[in-house]
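Sharing a structure, written as structure tokens. Questions coming.
Note that this complex is displayed minus one protein chain, with the remaining chains in position.
Our next item is chain A:
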Amino acid sequence: MKNQELVDYLVSCGVCTICQLRYLRARGTEYNDINQSFQRLGVKVPENQLRMDETNGISTDEQPFKKPRLSHCSTCLGIFSEDFQRELIEGIIASDFSKYDSEGIVLAITMPMSLQLRQLSMWFALQRKFGPTVHSNSPPDVPIKEAVKLILHPIICKKLDKKYDANGLMISIDLRHTVEEPEVDKLVELNRVAFPGKTLKRIEISRGLLEKQYQPSRVKAETYEKYLPIPPPAVEESLTLKSIDLQGPMVCVAGRYRKLSRELSHTPWLLQGVRQMEDSIEEIIIRSVGPHFTETVTKITFMSSGREDVDVRCLGKGRPFVLEIPNSRHSSLTKEQALAMEQAVDKSCKVSILNLQVVPREQAMHIKTGEEQKRKYYRALCALKEPATLEILQKLQIPESFDIQQKTPIRVLHRRPLHTRPRTIYSVKARLQRGNPLVLVIDIVTQAGTYIKELVHGEFGRTTPSFSSIIGKPIDIQALDVVGIDLDWPPEVDNSVSQ
């Protein structure tokens, strides 16, 4: 089979130049300059090559009174035509495309099943025409999917002035063609005959099934031809854009939060569907940060390196957090924008955020890794029943680490398993409030996951040792502050200093 013969035959079947190159198994950049590639492959370039769309391969005996209509490639239904490219670009521009600032885009094109059927039909036709030089197992062409990536993607990226990026804005394009429905109906009939064993259930014809089962090695051309023509006929109608959906990239925004309120939960707190507190850290932060990135703020995921109880403040440098924002329109944040968000959160007077920045998605996991190993720094306000003595104060100066056994606290025991967990306390330093000998301020450094309140009062002996057991007297905790979390992430950024 000579290249020239192949091309001549394809032309006679109404195949466009791009698809001719596909059947010549052109790769990569060979689609850029069609004429050059034809020459290199030893194929004569027809004079009207570039106007191939208008060449009608089959309907030469058209009625003269009928207005001549454009005919589209029998194998790609015109997906590679310039008209279609134009329509596609116009469609994308008419969508919300301009609202996304992502530098990268990725196309996900759903093509009519007719394209796969037509590929098979042409495969049969070529086998008939050129005999066994055309294999039954590997398709004679560069698959349309691949060709779309090689041809359409670069063109669209260039026209839209974007880069190709698998993690960029995903443009999902659903293409339809009027021939799809009648052809798939025929295919259902064909499938009953070609694969009779599988008629027990209603057959759902899928693209995957087509790809797997519809090859000349599995379906006979004669069977196929009873339902659908070989070679595939050119079509008059062009492809239509059923829909264009945009899915922005996932953007991760990190920072550290501090919490001033002792009446604020971490995330919305619901008891039997009833809200217990009017606001939460998660909601306060998302309210100020979310709308810049997305319209669907409810899809944002809030994560942090641990959490504190409702009545615990979080001070010092704060607790690292990350927002995972799907379908984001913006993939960056200027210092000015970040500062405005930080200031908006400050207005809550309950939560404050710092170091707000967009971070690479891979880094977002930093927040969850090695959580148990991390040290947490606390300050506890504790109350004795009788005035502090030198002995009590001395017993609560513990510069070296020690281990405790902590049973699951009663306050969470109804929803968590009962375990006794070993925890390391790295240091304890108690001080006395001047003028009130019942009041101790105790600075504690512990392994993450230690329940501090229970560490202080011992919870009826369920945490041992506890501060209570160490001093041999009752001691209770009235207030707790988180004063440090030893995670050096995200990096410090001062958004109030302009670049």
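The rule is short, and it goes like this: a contact is a pair of C-beta atoms (placed from the backbone, for glycine too) under 8 Å apart; a residue touches a chain by one contact, two chains touch by 3 or more; residues count from 1.
The working rule: contacts and distances are computed from a predicted model.
For the chain of the complex excluded from view, the name given in UniProt is "Protein Abitram" [choices: "DNA-directed RNA polymerase subunit beta", "Protein Abitram", "BING4 C-terminal domain-containing protein" or "Large ribosomal subunit protein mL40"].
In the complete complex, the hidden chain is touched by one of A:230, A:286 or A:430, namely A:430.
Touching the omitted chain from chain A are residues 258, 260, 262, 313, 315-316, 346-352, 379-381, 383, 388, 390, 393, 407, 410-418, 430-434, 436-439, 441, 457-461, 474, 476, 478-479, 481.
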